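Heads up, one of the protein chains got dropped from this complex, but the rest are sitting where they should.
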Amino acid sequence: MSFLQNYAYYTGAFGLILIGLFIMMTKRNYIKIIIGLSILETGVNLFLIAVGYISGGTAPIFSRSGITAEKMVDPVPQALVLTAIVIGVAVLGMALALAIRLHKHFGTLNLLEIREQRW
Amino acid sequence: MNAKDVPHQGSFRSSLYLFIILMIIWLVLTNSLKTEELLSGLIISLLLTHFLSANYRELGLPRLRLKRAANFIAYVFVLLSEIIKANFDVAYRVLHPKMPIRPGIIIIKTSLKQDIAKVILANSITLTPGTFTLDIKDDALLIHWINVKSEEEGEAAKRISERFEKYLKVVFE
Amino acid sequence: MKKGVSIILLLILLWGVVAALSEMPFGKAKLEVAGHYTDYGKEDTGAANIVTSVVLGYRGFDTLGEVTVLFLACIGLAVVLSTLKKQGCGARQTPSLILNTGFRFLFPLILLFGTYVFMHGHLSPGGGFQGGAVIASGFVLMYLSVPKIKRLNHFVSTLFESVGGLIFLVIGLIGLKLGSQYFLNNFLPNGEFNTLLSAGIIPVIYIAIGFKVGSELSKIIDVLLEESE
Partner (left out) sequence: MNEIMNLNPVLLIAVPIGLAMLVPILGLMSSKIVKWVPVVGFLFNSVVSLAVLPRVLNQPIIVKIAGFAPPFGINLVAGPVGMFLAALIAVSGFLVAVYSLDYIHEGAAEKYHILFLLLLSGATGVVLTGDIFNLFVFFEILCISSYALVAYLGNRSGIEAAVKYLIQGAIGSSLLLIGIGLLYGQFGTLNMADLAQNITSFSEPSVFVPMILMVTGLGIEAAIFPLNAWLPDAHSSAPSSISAVLSGIAIEVGLYAVIRVVFTICHVTGSFFVFLVAIAVVTVLIGEMSAFGQKNIKRMLAYSSIGQIGLILFAFSLATEFGVSGGLFQMLSHTLGKVLLFLSAGYMIYRTGSMEISSFEGVGKKMPWTALFFTIGTLSIIGLPPFAGFSSKFLIIKAALAKGDLLYILLMGIVLLGTVIEGTYFFRVVQVIYFKESNNKTEPEGPPVSGLISMSVFAILVVLIGLFPNAILKILTTAASELLNNLEYIRSVLG
């Protein structure tokens, strides 16, 4: 229980990650898989942000005087998440474009019905 | 009521409006009067005004008059108080165990002419909880009302739109 | 069956992650690298926003990759959708007056806000990507409200896209040639701290990125919208 209390952020983030992975592994509708991917990416980004948390920390911006470096949260995960979000957007965009094509070609988005290629 | 029907007049006035609005927003955002901030704001506002003033020309913004400005400020306060009142009203209806609601869609007519005035009216109605503007067709507003008190057009208009309309009429006409 | 296997796999993942996390400090003081950034980021890059100094200063190379990824997504989307045969444009509902008028009123203001966000990336939370996204949202509003009017000018958007990326690279290469021979080296003066004209090359790069991201995201929406019509 103490784990949950201390690590509420991690619990939330990994909850999203596991939900996303579960959707991606079990659902067979391509749009649902894309939704799962989106949830997964959100979870990963939240996890990265939580890694940089510092108790009672502020945003790492010297916007006013009186903000000291010690009180700032870790800026690195925020920078990483910025990059990860952009990459996630790129992957999602590709996935959606492929969904449009998939539907035009096969008339369905159910991957079980799409069996052009076999082992 | 296409925007193109409005005669293209006052292009200088609309450009000036756009420029002033942009400059004010820039000042609020930057929150500083340093030279480089002012200069960059000036340049960006001028550029945007140059390329996009056509957008504003079709809005039909009126000439600036003291009476209009005063009415507009009054209108903002009326809107705020209406929003607060409507909030309490909706909260009461939601929390009441019997849920005294009577949802329905009604049509009300407006006498406002300019597109921008109609849109401000529609948005004010949407902002007050309980009423929601779905669409505008010519001079008719399609409104979803959480508690339809009257299906008669004039009565509904009195309850919903008139309190805003009288100010907007002065502002825009 | 499939669900059972995936639940078992996910439980293994969860178990491993819990094991790893329980040894990980949470909410404690920053370690060496992050501490260096918050302590010396001001002097090293001149940016008041330490995240920006990490994004474009210490880890600028990542951002080059990031810009490339977005460019790539734009091109990849066009490739995936390019060979589709154009079908007859389905009749789209004419947008309502509210949307149309709202667009006319808000479009310049959205562009202004986007410009503000990417110009002040080194001073406030924001930057090229965020500002670009704000600008692209303005274009989305345009697509929704004015159908069949001429869309984004492809010539201009291509130009913004390429030139924005090239400015980033060229600034990097200038840094390689001038002075200390490092790629992406800051060759401009840092200026007075916490003013618009500070932090050397960071605002320049962010403005280039802002234009690039704005035109790229708009183009992505444009391509997707063209298909759905």
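Should a chain be cited, it is by its letter among A, B and C, assigned in written order, with residues numbered from 1 in that chain.
Following the convention adopted for this analysis, a residue touches a chain if its C-beta (ideal position, glycine included) is under 8 Å from a C-beta of that chain, and two chains touch if they have at least 3 such contacts.
Nothing here was measured: the structure is a model prediction, and the numbers come from that model.
Asks: Quick one: which shown chains sit in contact with the chain that's not drawn?
Replies: Result for the missing chain's touching partners among shown chains: A, C.
Asks: One chain isn't shown here. Among C:Ile7, C:Leu106, C:Leu144 or C:Leu176, which residue touches it?
Replies: In the full complex, the listed residue that touches the missing chain is C:Leu176.
Asks: Touching the hidden chain in the complete assembly: which of C:Val51, C:Val69 or C:Leu196 does that?
Replies: Touching the chain that is not displayed is residue C:Val69.
Asks: State which residues belonging to subunit C touch the missing partner chain.
Replies: Within subunit C, the residues touching the omitted chain are 16-17, 19-25, 30-34, 36-37, 44, 57-62, 64-66, 68-69, 71-73, 75-80, 82-84, 155, 158-159, 161-163, 165-166, 169-170, 172-173, 175-176, 180-186.
Asks: By the contact definition given up top, give the residues of subunit A that touch the hidden chain.
Replies: 17, 20-21, 24, 30, 33, 37, 40-41, 44, 47-48, 51, 76-77, 80, 83-84, 87, 90-91, 94-95, 98-99, 101-102, 105-106, 111, 114, 116-117, 119
The working rule: only the chains that are shown with their structure count from here on.
Asks: What is the distance, in whole Å, between the centres of subunit B and subunit C, each centre taken as the mean of its C-alpha atoms?
Replies: The answer is 33 Å.
Asks: Hey, how far is the Cα centre of subunit A from the one of subunit C, in Å?
Replies: Result: the chain centres lie 17 Å from each other.
Asks: Based only on mean CA positions, could you tell me how far subunit A sits from subunit B in angstrom?
Replies: Computed value for the inter-centroid distance: 38 Å.
Asks: How about subunit C: which of its residues touch subunit A in the complex?
Replies: 2-3, 6-7, 9-10, 13-14, 17-18, 21-22, 26-30, 33-35, 37-39, 41-42, 48-51, 53-55, 59, 62-63, 65-66, 69-70, 72-73, 76-77, 80-81, 84, 123-125, 127, 129, 193-194, 220, 223-224, 227-228
Asks: For subunit C, which residues are in contact with subunit B within the complex?
Replies: Listed in rising order, the residues of subunit C that touch subunit B are 96-98, 100-105, 107-109, 111-113, 115-116, 119-120, 195-197.
Asks: Taking the complex as given, what residues does subunit B use to touch subunit C?
Replies: 1, 3, 18, 21-22, 25-26, 29-30, 34, 36-37, 40, 44-45, 48-49, 52, 55-56, 58-59, 115-116, 118-119, 122-123, 133, 135-136
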